[in-house]
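Shown below is the structure under consideration.
For this depiction, one protein chain was excluded, whereas all remaining protein chains were kept in their positions.
Labels run A and B following the written order; every chain starts at residue 1.
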Amino acid sequence: MAAIPQNKEKPSRVDELRAEFARYKADVKSRGKPFYPYAMFHDTIMSLVVVCSIIGLAVIWKWSSYGPHHDPLHKGLLGPEVDPPADPGTTSFVPRPDWYFYFLFYLLRIFKWPESVFLGTVGVPTIALMLLIGLPFLDRRRVRRPSARPVAMVAAVLTIISMGVLTWKGATAKEALASEVIQNVPHWIKDEQLPKNAIPGVNLFARAGCTACHTYDGAGGAQLGAPDLTEIANRHLGVATQIKHLNNPSSVTPGSPMPPFASLGQERIRQLALFLEASKGTH
Amino acid sequence: MEPEQPSPDSQHEEAHLPAPTLYPIGFAIGIVVVLVGLIIDPLLISSIGAVIAIVFAILWARDATAELRGEQVVVEPERRETDEADEATTADQQGLMDAPVSRSVFLEGTTLGLGAAIGLLITLPVAGFAVLPSFLGQLLHKVDLGPISQFPLNTWYITTFVVDPAQGEVTRRTAFVRNNGLVANPANPSQQVPSFSIISNHCVHLGCPVQANGPSGTKYVGQPRIVEHTANGKVTGDPVLPAGYGCPCHGGQYDPEGNRIAGPPVRALDRYAYEIDHGRLVLLSVYSVSHVVGTGAQAKIYKYKDAGPGEHIDGPEQWLYPIQPPHN
Partner (left out) sequence: MATTYRRKPTKAEIRRQKMEAAVLYPIDWLEERSGLIGGVKYFLFRNVPSDINWMQTLGSAALTAFLVQAITGVILAMYYVPSAATDPATGKPVAWESIVNITDHLTMGWLVRGMHRWGASVFIILMFLHMGRVFLFGAYKYPRELNWVIGVLILVMGMMEGFTGYLLPWDQTAYWATVVGINLNGTAPFLGPWLAQFLRGGQEIGAGTLTRFYSLHMLVIPGAIIALITLHLYLVIRLGVTSPPWSKDAAGGEPEEEDGVRLRPGLTRPVPRPSGASAMQAEPGGRE
């Protein structure tokens, strides 16, 4: 890429680039249209669409979470207009970032081994940003037609798909908060047709944080690979095994990461065992 | 350089402006002093101002009417003749060029140097102000949680308190507190001292609020709720039966002593140091814990200096965070 003019038949790469750009400039000058009004008209229409969308979203937000007397549980189409004020001492809130950070949020859930935390937080995003900034220096070919740039097109499609998937999975990642799960209890009793002796157990189940790791009838978190308990009774483990397992999971399933729940007391363990053995699945 | 002599013709045939003079400035100063004197001290200062104004007015009038009275007015032309000037100065410049530092180099250097100095003078205090207050003067706030008698033995309480009453609710924090009973004082084994486990609810992955996995409230635990008003505002405690703690953000799980069981947290939950002051439980600073062996009063806690969430304090990855910013 010498600045010294080459005394060869083939011009140097820089000269080619400059000649191409000079051709482009000459073309635009001779065959182009004035920016105003031709291109600016398109820009103005698009800007009008943008402004109308923004106003439209604001109006929908207001009128779907209706009126000044906000019902705090009424979320509306676009979420509530006002959230409860910040409480640094809370134990019942599930933090989430703004939607355009969901792909990073889900990336953090993917890197769930402690040794790899900094990869998810700063490693991968930094590398991605460096690739993005360095794009013009990595791709130095002159050709711009998509049909002649297979690598670029494939990379773009993969990037878009993975960002989209990560964002969507971040949006739908569910965590089970005890306060929300408790509301599901009547619904579970009906769905599973739980008998009367299972009622204390199902109430305890919703409060004891079991849904942090297990899913049950559509609620709960499956992040850590714990089994779904909706039809656990169909495995015919029996109340005695359930009690033994709850007291010390590793004694029934060696190597289980489930913590012992003996601290709940034996009466409560029995109630939980009865509930589990009555969970035969939804009808 | 001869001053230009006004030709007799030009003087009488065309109207022209009076000769340049600086006396109006003196006159204006005199007026200003009069006006200022009216505010400060009319007798003394206004009189001085009046004298100045009159003197300069006379001089100005004399100058302006000089031609009228027939005096010869000599007006120095504004532009200097440049032709002869150039030849005269190049000889000087030659001498200067031979000097150790030429004038232009000296001026360039001084301009840049002074500019840099001005830049530093402005930037350093501003940058210091922007950055340093976050790191200096981190005060320790002691938190009075109330008499230890209100914490029933071996019961976990979800306790909230305000760390700095002056800043208010923004410093509200939550900790899981358990009264472990009495234990032998390591310094003096014959003496029995109260032992508490006080675990911070900030997840050590990325700081989300950790929740207790277990039923809470008097109905399930059989112990009363604590409400206490101390110097640190309102302290509340909810009894709970945790089989462990879990974080809702990314699925971190801890056992009742705060050890990490599953998920991305990089170490055990942080704990509060505490002291017993006249029978009251007082929280001190937070410290980090790599792991805990055993439970309750017999727990062996591996303590480290307070580190932020997500930062490894032991193992090979601790070298990623060699120097921690100043904490209290």
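Methods note: contacts are C-beta pairs under 8 Å (C-beta built on N, C-alpha and C of every residue); 3 or more make two chains touch, one makes a residue touch a chain.
These numbers come from a predicted model, not from an experiment.
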item	value
Displayed chains contacted by the hidden chain, counting the whole assembly	A, B
Hidden partner chain, touching residue among B:Val51, B:Val131 or B:Val293	B:Val131
Absent chain, residues of chain B that touch it	131, 133-135, 138, 163, 167-171, 206-209, 249, 306-311, 320-325, 327-328
For chain A, residues in touch with the removed chain	11, 17, 19-36, 38-40, 42-43, 45-47, 49-51, 53-55, 57-59, 61-62, 68, 78, 81-88, 90, 93, 95-101, 104, 108, 117-118, 121-122, 129, 132-133, 135-137, 139-149, 152, 156, 160
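In this section, only the chains that are shown with their structure count from here on.
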item	value
Where chain A and chain B are represented by their mean Cα positions, the distance between them in whole Å	36
Residues of chain A defined as touching chain B within the complex	86-95, 108-109, 111-115, 117-118, 121, 175-178, 204, 207-210, 212-213, 221, 223-224, 257, 259-261, 263-265, 268
Complex interface listing, chain B residues touching chain A	158, 160-161, 169-174, 201, 205-206, 208-216, 220, 241-244, 246, 248-251, 253, 255-256, 260-267, 310, 312, 315, 317, 320
